[in-house]
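Single-structure report; data block below.
Only a single protein chain was left out; the remaining protein chains are all shown in position.
A and B are the chain letters, set down in written order, and residue numbers restart from 1 in every chain.
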Amino acid sequence: MAGGNGDALRVVGRPQRKVDAVDKVTGQTRFADDMHLPQMLYGKLLRSPHPHARIVHIDASGAEKLPGVKAVLVGSELPIPFGILPVSQDEHALAPDRVRFVGDPVAAVAATSEDVATAALDRIAVQYEQLDTIASIDEAVQRAEPLIHDYGDNGNLHKLINLEFGDVEEGFAEADVVREDLFFYGGNTHLPMEQHAAVASYSADHKLTLWSSTQTPHYVHRALAKVLAMPASRIRVIACPNGGGFGGKSDPFNHEIVVARLAMKTGRPVKITLTREEVFYCHRGRHPTLMWAKTGVTKDGHITAMHFRTALDGGGYGSYGVASTYYTGALQTVTYQIDRYKFQGARAFTNKPPCGPKRGHGTPQPRFGVEVQVDKLAEQLNLDPAEMRLRHLVPPDSLTANYMRVGSIGLKACINKVVDGSGWKNTFRKLPEGRGVGLACSGYLSGAGLPIYWNNMPHSGVQLKCDRGGGVTVFCGSTDIGQGSDSILAYIVAEVLGVDPFEIRVVTADTDLTPVDLGSYSSRVTLMSGNAALQAAERARDMIAPEAAAKLDVPRERLVFAESRVFDAENPEHAMSFAEAVQAAEAVVGTIGTVGSYTPPESAGRYRGAGVGPSPAYSYSAAVAEVAVDLESGIVSVPKIWVAHDVGRCINPTAVMGQVEGSIYMGLGEALMEDMAYREDRRVVHKIPSMLEYKSPTTLEMCEVETFLITDPDPNGPFGAKEVGQGPLLPVAPAVANAVYDAVGVRIDEVPITPEKVHQALKRKAKGHEARYGPMSFPDIPWPDPTRVPTPAEGGDGTTAVPPERQH
Amino acid sequence: MLRLPRFTYLQPTSIDNALRMKQDAGPEGMYVAGGTDLYPNMKRRHQEPKTVIALNGLDDLHHVTINPGEGTAIGAGTTLRDIETHTDLGLEHPVVAKAAELIATPLLRNMGTVGGNLCLDTRCNYYNQSYEWRKCIDFCMKKDGEVCWVAPSSPRCWAVSSTDLAPVMVALAARYTLVGPGGDRQVAAGDFYNDDGIEYLTKRPEEILADVRLPAANGWDATYWKLRRRGSFDFPVLGVAAWVAWDGNTVRDARIVLGGVASFPKLVPASSEAIVGSDLDDDAIAASAHAAFKPAKPMDNTDFGLAWRKEMTRNYVRGALEELRDRHRRA
Partner (left out) sequence: MANSPNKHAEKVHVSLTVNGEHTEVAFAPHRTLLEVLREDLGLTGTKHGCELGECGTCVVLLDDRPVLSCLVLGIDCAGRSVKTVEGIADGPTLHPLQEAFADLGAAQCGYCTPGFLLTAEALLEEYPSPSRDEIKQALAGNLCRCTGYIKIYEAVELAAARLRGEAAEPKDEALYGRR
């Protein structure tokens, strides 16, 4: 066992405060906008009022003349493009010649106050030549002109994917029932309570420091070095604690580069804090996704084949979009056994703020489709939906048809818990009209198996220092966005070294001080930085233990590190303090410092596109939602959700609970009301970019949540831990949709499930028409030839089949 | 951070003092009470007074005076929170307390006032936007532009009356006391509002809404139903105020007023007439609900789709009337 401190875990698994809890409840946590540096200037970005236009001319002289303005910046001064993915380097800090959505930045100023900077923006004259817009997936499919970007797979289709694992037609032929369904999952955004902010400082010795509310300081570091054409070694990026991220602060952003350049230009610190409206324009939220799913099942519900198509509305830039598109096809296979699987995905460029990764990144949309379709299939087969799922779970330690390696899978326990807890057997199909229950499940990654840019270095690194006073400091590039990743480092190190987690100093997210961690995305931090911390701590213990054993005259294997002491397991009173143990070791081996790092296991798939989906471990969730539907208005309320989550092991169960409840909350908002709505008629402009009109559930909409934590330690997780930050969001929307059907007999194949949609479906039902609301067609997309990969069951080895003579 | 523009801030110590300040400031002067409507509008630059005259320091405007049998006067400066928690007012005029507690959020109700809600600027998805956003649609008729984007061929502005208290006041036939440089005048609540998104009040700009007079509670009952996405924060996309005067078990008189479907609180006489003389039987209620549904004309400028909002008029009028009937039958 990795802990190795006797049998019992003393820290891991116990409810604890987070290490930053006191700072947070006393207002001492310093978020980026709380920074104030002497001589600091305030920056503002001028954003495009047009959804699509060529920039003809910019005259910034009016702004330069305004008293208090210290610098004006335009796109030509920052000509090098950037973007989070190496394949989508399509953004500029300030648009040099073309704007692609309302809110695309074109110029910037730094001034002595935010008021002056704002006033200066009105004095920058930009002459635009307006271009036609592409407002939707359909338009992007139909029209290659105007071309939003001069790269991409086909006209305005940014990315096209076609993967086939086994022959799905053969699978459909084996099936007793085959059904096709269309689904749509609307776009929504992260809405972190903290608006993005960044402060930059540039010193006379040419060193740049950026403080920012970013989830990915390492990627911001790389983007700054690239765009500013500066050695990365002269740039320091410090991620401040994030006031919520949810994926929305995972890209390098215009304002981060601009604020740095403004600091360099003025020689003074500069701060840019975005307004709420600007945060909507940064977006990178959930891709609106249209889906078509064809699934064949045998009479007992076994899935013989699934063919899944997705079309994503990507917005104006690439962002994480290529990965997002792959994700809409990657994890369908990790819950229920699917013999043969085909995935076709397309991402469209449109003249809207770019979509990207939001909690669940690309997987809540297809999961909605899968879980609602399974519910429909269960009804058709006259099976209980819980029972049907339980019969066909992916076995542990197996390879899926698309080469996802599933290790531990606690989904059976999850389903059983929510079924028993909710009284499912007495409620499903048994409640009075207007009341219903619905079940859905999901699986999610504990960290992406591959890094965003190709390299063979570790994904997470930790340095650890033990000092003579018994103090321990952990250094790691990971970024706490509220999920508690700083605390995880402290708990794990505390467990191994037997010290109090609150005596450990945690230094994180500072590219000068901390080894690289790739960032807080893809639910990777507990597993990856946790494993790195575990390794560093074990190495430190290994440095200290021989000398402590010698001093105590006890065999090494009998030493226990606990209670800030080192003692003999057979005689706990025979002990020395942890500080004394460090001193004993330091006297012999020198300064006690170690490193740890983590690299995920190699993926099983070796086909093109196999990089998205593999993970060291998958978490699993199941949820039962109870709904009340008003038959006259179509208003849906959700009084309660039962959720069970397989987290492997809880490092801190209370923190795990918080992630589960928060995921349910965000999923509920997506299921019922959150909508990134645009006016598509006159101008492609965000309908109302405000906290008031983007409907985030209040205390009065949030449901009661009953949470069951399933612990089934995964060998790849630190102490067996898997992720919890994202997975529990996934079953919420389909569980609510399935419950609405149970309540009133209408299928809402679209998210959000608004009263208007339910009302329309109820009207159709009353008239004897199809009792459904949802998309009616899927566009005719010019798919490329499929990449055919034989499944493991067919004897495949994860590579593409050759020769591809069976194409078409 | 969104910030206020610069302006001159005046803190009068009496109503007369305030009136003089407004006279001096001219059309660029505006009164403010709680600030929860004006300041966001100023931050988005769609209201731009150069002089702001604060009424929140005027004690004369902050009172609730109940004279049983005669009526009630509520000072316009009373906060919504004080209305909602006022024990005697809650007993005498529960509909007012109920409407007040449905406004915005507890925090905003700690700040916002009765007068502020009654004079709430009309709202529209094309108007309640930042300067930058409005610039990208070439502005609208209500501020800085020429066209009403809700109905581009229309000569008028279709911004929506979004106050929760006003429909109640119109239904109750409350009277407002307005104080102007020439003295006081009383105006019926129903005459205080205009069906125009821009000129939505008949109040002269220099007049101060000083108080609201409610008729004594005797033999009548009223309720208010509010439709919105969330149980908090949101403005009404539909408000239904229903007032009935009972004569035994027969409705002697009635008023049904709709909020959120026009630029003013819309009294629907046909809806009222449909129940007069009835005992609020199902048929009468259905006829009243249908009569309210017909003229309700929500436009596509608030949350939710307009067809659904129109449809809900029927449900909400019916619900409100059923509530009144059930209460009467229980009593």
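Quick note on the criterion: contacts are C-beta pairs under 8 Å (C-beta built on N, C-alpha and C of every residue); 3 or more make two chains touch, one makes a residue touch a chain.
Just so it is clear, the structure is predicted and the values come from calculations on it, not from any experiment.
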From B:2, B:198 or B:245, residue that would touch the chain that is not displayed: B:2
Listed residues A:338, A:450, A:666 or A:789, member touching the removed chain: A:666
Identified contact with the non-displayed chain, of B:19, B:64 or B:104: B:104
Hidden partner chain, touching residue among A:482, A:634 or A:774: A:482
Touch residues of chain A, complete complex, unshown partner: 15, 17-18, 20-31, 33-34, 36, 190-195, 241-246, 275-276, 417, 421, 481-484, 653-658, 660-666, 668, 690-692, 696, 698-700, 702, 705-709
Hidden partner chain, residues of chain B it touches: 1-11, 21, 35-36, 39-40, 43-44, 50, 54, 56, 81, 104-108, 110-111, 231-233
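The rule we apply is simple: only the chains that are shown with their structure count from here on.
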Interfacial residue positions of chain B with respect to chain A in the complex: 1-3, 6, 125, 128-130, 132-133, 135-137, 149, 229-234, 303-305, 307-308, 311-312, 315
Residues of chain A defined as touching chain B within the complex: 33, 47, 49-50, 102, 114-115, 118, 273, 275-277, 632-634, 673, 682-683, 685-690, 692-693, 695, 697-701, 754-756, 759
